[in-house]
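Of the protein chains in this complex, all but one are displayed in their positions.
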Amino acid sequence: MATEVHVGRRMARKEDRPLVTGTGRFVADIRPVGTVDVAFGRSPVAHARIEAIGTEAATAMDGVVGVYTAPDIQGQVQPFTLFVDQEHTPPSLDQSIHPVIRPCDMDVLALTRVRYVGQPVVAIVAESRYLAEDAAELVDIDYEELPVLTDPEAAIAPGAPLLHEQVPGNVQASFDVDLGAVDAVFAEAEHTASFRFLVPRVAGSPIETRGVLAVHDPVQEELTVWSSTQTPYMVRTRIAEMLGLAEQQVRVIAPDVGGGFGPKVQVYPEEILVAHLSMRLGRPVCWIEDRNEHLVATGQSRDQVHTVEVAYRGDGTITGLRDRFLLDCGAFNPFSITCAYNTAAHLRGLYRVPAYRIRGECVLTNKTPNVPYRGAGRPEATFVMDRVVDVVARRLGLDPAEVIGRNLLTVAEMPCDRGMPYRDGAPIVYDCGDVPASFDRLLRQVGYAEHRSATREVQDGHVRRGIGFATYVEGTGKGPHEGARALLDSRGDIIVLAGCTPHGQSHETAFSQVAADALGVSPEQITFRAGDTALVPYGVGTFASRSAVTAGTAVAVAGGRLRQRILAVAGELLEAAPDDLEFQDSTVHVQGDVTSSVTLHQIAAAAAPGPAARLPAGMDHGMDESYYFVPPTVTFASGLMAAVVDVDTETGVIDVRKIVLVHDSGRLINPMVVEGQIHGGVAQGVGTALYERLVYDDTGQPLTTTFMDYLLPTSMEVPKVEQIHVETRSDRNPLGVKGVGEAGTISPPPAIVNAVVDALAPLSVEFSELPLTPEVVLDAVLAARSGRTGGQR
Amino acid sequence: MSRDDEAQEIALDVNGTKRCAVAEPRTTLADFLRDHLGLTGTHLGCEHGVCGACTVLLDSHSVRSCLLFAVQTEGATVTTIEGLSEVNAELHPIQQAFSAQHGLQCGFCTPGFIVSVAELLAEDPDPSESTIQSWLSGNLCRCTGYQNIVKAVRTAAELTHPKAGPGRG
Partner (left out) sequence: MKPPRFRYFAADSTAHAVELLGEYGDEAKLLAGGQSVVPLLNFRLVAPAVLIDINRITELDHVRVDGITTRVGALVRQRTIERDQELRRRGPMLTETVGLIGHVAIRNRGTVGGALAHADPAGEWPALGLLLGACFRIVGPRGRRTVPVDEFFRGFLTTAIEPDELLEEVELRLPSPGAGHAFVEVARRHGDFALVGVGAVVELDSRCRIAHIAIALIGVASTAVRAGDAERVLRGELPSTELVKSAAEAAAAGLDPVDDIHASGTYRRRIAGVLTRRALYTALARAGWERRDVA
């Protein structure tokens, strides 16, 4: 590799111009001639048998192209079965945590039974979306309602009705982790405490909803699908599998994607069905999800109930923790133990906690299926652990900062083997830096000492200020692989292609920086493209804070290989040793002699097969290098956060004044981009902490199906974020990077809740549920003042 | 002669050009701009007036184009994100500022924000940070956490109306 000139630099984004001028291209912006639109008829009830579907009136309507129900596609479209890599657990994981995972297939259109409100039942194709919705109102479906499960604790109770007959007790998946002499530690504990924590169901809510457009070419027998997805390769695999095609016959393009945050990792029934309909009808078929649909039909997230016991000493040292938690996975669980095991694997976070037992169960209920959302199990884990640490401190009358410091892993303990495997089967070994030193920096930055000595009252006696802390650690850059190509096109322009799929992460800029350093050119010379399965044969996608590590490494290696190839051919053309050559703009010249040069255009031509080829002896033709990076395991990013809040004790209203974060995500490729990722992550964390919750009533009806009811934070709710970067280079990839996409999201809920508790001290209040609404705060204040224990225990 | 619920001709000024297309009365302005006039920079994020992604200027004032019917804008002047700068020409100062301050990530909400900011700066060329925050609260962004958008608006204000240099009283 050439020297690092561009990696580490704040560089303005290359992708911005189309996006700020309205000339970006999102799925809904692409409309081939002859496109027809789909509207879905979705289940209005949470659990029912489908008795009859009447489609005659809809089919007869002017402008309707076709109306399709499950029997119409039977035999042509296979159901969803669990992803192979979701079903499969590595042997070391099997031996260690004994997972039980039961299959629960999902039809693309419900055949005999619906299991959640929003489940697709009928697809109506018409000449416009307006007409499709008109026709959808004419479809008449007769439902025989069945008992509804909305509470995971009720769902696992003996005698509860079964959601899927092959899943006993409605527990779709479970596992057990058992580390250290847990029972002995509890038997000998100086203090113990028990808790129940609830992290609600929330929605990732990208501002662009999902959307799919499919065009089938019957001559080439090729299907092209544009989808607003984070995982075009998984969409390709599933479409091929379920429609009986070879993956090579399916091209999936994620064009500009308006945010993902996890829910767009899942492959959805609509993607399969729209692809099928385009083949069936011989016309381009389009479906753009509306917001109403999005809040019932797109995967929802979090939704865990934890029953926790902690053993601790009088000085606040935590000696053991036992947890049993339920993840409400909704009516199907396409991601199996992914989020639940992330919770278990990350729960102790940066704290030592030598004895640890946790059991996770994914429980089926009549709700929208659960999928990963930014953090994917880690915000839940961190909420539990950092609340526990705070409560332990306050119950002992100790300063929470002191108790945090006492339990944090030290630099002497790094690399730290946590005694259990990661989801990929490799042992969890933290490669974090000096965490206590980072905590000290955080305390100084937020002015904690001054806060401790100041009065908490900031206004008229009814507004009080508090500071709370939380931590995070995250395995980032998970495999299985990601690939990149670096090539010269016929004009000699440098093209870099990757299997990752950006939807806001600035891949074009960041990976141009990486490629520029690998090649020894400027980022402006690189044309970067991604998000199209035709570019790189194998790929995965962008989620789980993985692209910088995986695709970044692939780009660096492929770029380095292309540099070697360019220099070798240039050496041949210039009759010089490749080591004596250097790049300048679009030429390569002999060092110290710019007159002895060849252009990249000439080099590309010399590498092409044919009579004009001029290659070093033994070198194959072509100027196209590939590399697939298969990481050994994840690399651990980490950080510590402080929240400063003002609490109105008369109304319970919380004003988050500031978030301060010291984080370590390894080498930064572009600090501006990293800061942006953290800002956005924090905003989502603030949403989870204070505003967002998907509410279902007892009949399984979702009550938060609009943006009037599901509350995303606005510019008035999101505080300023101060960031301190610590760069402990990873030794698990050649760039030394760690992932950062999820970092900001994980810690805000416990940091903010702990800050509210601090603001209200000396009232002894405790909170264990999110979101922390003004009402919950006010109830706690009033209860504490009336002598009862305030808050939720 | 068309029926009053059937498609009819709608003529208006969009980004300085007279445009005319045929649409049903129920066609929202957003769908009209996107599907009938090919101006897909106006995005739809919620279609019930909360997210602000579809914001356009109607006779110089920001409006949700999902909450208007195209037929209502007959004869009106509409400015969309595409109207702020010419193709391949220099970006509008607000567009420059959003890029310079990393005020966008996925870019889906960005046209709505930029159009809203255009109205803000027309009304208040030197808005305070709290004015900006309050003004922007009608546009949802899920990526940026807003901090860099607020900075971008300040930068845009400075680019549009450069402050007096040092030494002036």
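All chains are identified by letter, namely A and B, in their written order; residue positions are counted from 1 within each chain.
Everything below uses one rule, namely that a contact is a pair of C-beta atoms (placed from the backbone, for glycine too) under 8 Å apart; a residue touches a chain by one contact, two chains touch by 3 or more.
On a predicted model such as this, the values are computed, not experimentally measured, just so you know.
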| item | value |
| --- | --- |
| Residue of A:T23, A:Q249 or A:T773 in touch with the missing chain, whole complex considered | A:T773 |
| Residue of A:L146, A:L198, A:L245 or A:L711 touching the missing chain in the full complex | A:L711 |
| Contact partner of the left-out chain, one of B:F32, B:F98 or B:W135 | B:W135 |
| Absent-chain interface as seen on chain B, which is shown | 3-5, 24-26, 28, 31, 47-49, 52, 55, 58, 61-64, 66-69, 71-72, 116, 119-120, 134-135, 137-139 |
| Touch list for chain A against the chain that is not drawn | 129-130, 133-134, 137, 290-292, 460, 650-653, 691, 695, 703-704, 706, 708-709, 711, 713-714, 716-717, 773-775, 778-779, 782 |
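We adopt the following convention: only the chains that are shown with their structure count from here on.
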| item | value |
| --- | --- |
| Gap in Å, rounded to a whole number, between the CA centres of chain B and chain A | 30 |
| Chain B contact footprint on chain A (complex, rising order) | 12-13, 15-26, 28-29, 31, 130, 205-209, 256-259, 261, 288, 290-291, 503-506, 672-673, 675-684, 706-708, 712, 714-716, 718, 720-721, 744 |
| Touch list for chain B against partner chain A, complex | 24, 26-27, 34-35, 39-48, 50-51, 53, 80-82, 84-85, 87, 91, 95, 98-100, 102, 104-111, 114, 132-134, 136-150 |
